[in-house]
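Of the protein chains in this complex, all but one are displayed in their positions.
Chain lettering (A and B) follows the sequence in which the chains are written, and residue indices restart at 1 in each chain.
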Amino acid sequence: MSSESENILKKIWQEAVQIGRPLRFMELCGTHSQTIAANGLKSLMPRNIKLIAGPGCPVCVTDQSDVDVMVGLALGGIPIAVYGDAVNVPGNIMSLEQARQKGADVNIVYSVEEAMRLKNSNPGLVFFGLGFETTAPMTAWAVKNGLVVYSAHKIFPPAMAVLMANKKIKVNGFINPGHVSAIIGTEIYKKFKIPQVIAGFEGLDILRAINLLLEQILSGKAEVSNEYTRVVRKNGNAKAQKLIEDVFEIGDAKWRGLGLIKKSGLKIRKKYQKQDAEFIYKDLIKKIKAEIKSKPSACQCGRVLQGMIEPRECPLFGKICTPDNPQGACMVSVEGSCNIEYRYGKK
Amino acid sequence: MCLAIPGKIIEIKKNQQATADFNGIEKEINISLVEVKKGDYVIVHAGFAIEKIGKADAESIKSLIK
Partner (left out) sequence: MLVWFLLKEVVILNIAMAKNNTIELEMGAGGKKSNELISEIRKNFKVHGRWKNTADDGATYDLGKEKLVFTTDAFIVDPLFFPGGDIGKIAICGTINDLAVMGAVPIGISLSLVIEEGFPQSDLEKIMASIGKISKETGVPIVTGDTKVTEKGKIDKIEITTSGVGMAQKIISNGGAKPGDVVISSGDLGEHAVALLATRFNYKTKIKSDCQPILKEIQSIRNYLTSAKDPTRGGIAEVLNEIAGKSKVKIILEEKNLPFKKETVALSELLGIDKFAFPSEGRFVGTVPQKQAQKVLKILQKFNKEAKVIGRVEHGKGLYLSTNLGSQKLIEMPRGKLIPRIC
């Protein structure tokens, strides 16, 4: 163990004892949940500090209806391109991977540029635009360069407002997303009156962030600290923000598990209609949406995503719902809380 | 998935592309979201550089990751 991490852990323990009462810190980024799990950080925490995963995994919060639309388009013969994990997220009927197994042309890509290369040989290609402010600029760039996109992109701060308003959650501090913040900067978080630290992706970054949260609590502050200064600047990435602003407008969006959150989604502006799958396939999408009925499910993703219950408290966890047979998005993505708990949790 | 390894820009190409070296793996990336020159280090997400990172920071991350 490096001396810095030893020292920070020592400090964390001292501060936790000083504070005494139980504290709950929520990390808001799926990759942070991964880092915490991969480094076994929960096992290093003092007993009164609990780390809970929030709705920071963009694949996990993709609503069933958006998956249904993409599945419908795919089964209807339209070639689809999508980022990795999203291919396994179950819609109300099936996932895109299952559609692929039934013969649909579903392609996994690692970047929008790959999707654009695919489009050259498949002119009708539709890209499933997923993710928060980190991936929205790439999608925006691709829209401007001719890619047709179905946008299920979301912006992060409105979800934080919902979490803070939910009295059942009782969060004492947030670990803010690293790369979302690299794009949007640090100032936008100031409206949330709760201790927050923007953190990087190494285990040491998270430890530093927890330490900073404890220091804030000890001094009665509720500020936005930036632990990830090497990448995150106060004003974020202006070029990326301009691109988002040019291509997208803000609309209401459905978040899996959290329901409809006003002004939290990014929809393609009218001037880029020709690249908007929602516009091009308006009638087909209407039919798909009308026909799909929400499948009632005992999946508790919504409550897990908000930190209201632990994955193990879900009745399906580990029994019907496993990474091989995911019932909800939290189990699908490697950044989903249930998936992480299943793989790394005590057996 | 957020990538933590910084890439070093080793060649600027046309059409907003660049070749970045990630600890010995060279990859083509899109640099339309950043202002960079040869020798700069960047953080990359989904094939695009999203931010520059200082050399000292880049070196310390690289050594942490081995």
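Here is the rule we use: a residue touches a chain if its C-beta (ideal position, glycine included) is under 8 Å from a C-beta of that chain, and two chains touch if they have at least 3 such contacts.
Not measured: the values here are computed from a predicted model.
One of A:Ile93, A:Met164 or A:Ile188 touches the chain omitted from the figure, and that residue is A:Ile93. One chain is missing from the display, and on chain B it is touched by residues 1, 3-5, 22-28, 62, 65-66. Contact between chain A and the absent chain runs through residues 1-2, 5-6, 9, 37-41, 43-44, 72, 75-77, 84, 93-94, 98, 101-102, 110, 203-204, 207, 284, 287-288, 291, 323-324, 334, 343-344, 347.
The definition used in the following text is that only the chains that are shown with their structure count from here on.
With centres set at the average Cα position, the gap from chain A to chain B is 23 Å.
Here chain B touches chain A in the complex through residues 1-2, 4, 30, 32-35, 43, 45-48, 50-51, 53-54, 57, 61, 64, going by the rule given at the top. Put simply, chain A touches chain B in their complex at residues 29-31, 34, 83-84, 110-114, 131, 134-135, 137-138, 141, 178-179, 182-183, 200-202, 204, 230-233, 237, 239-240, 243, 334-335.
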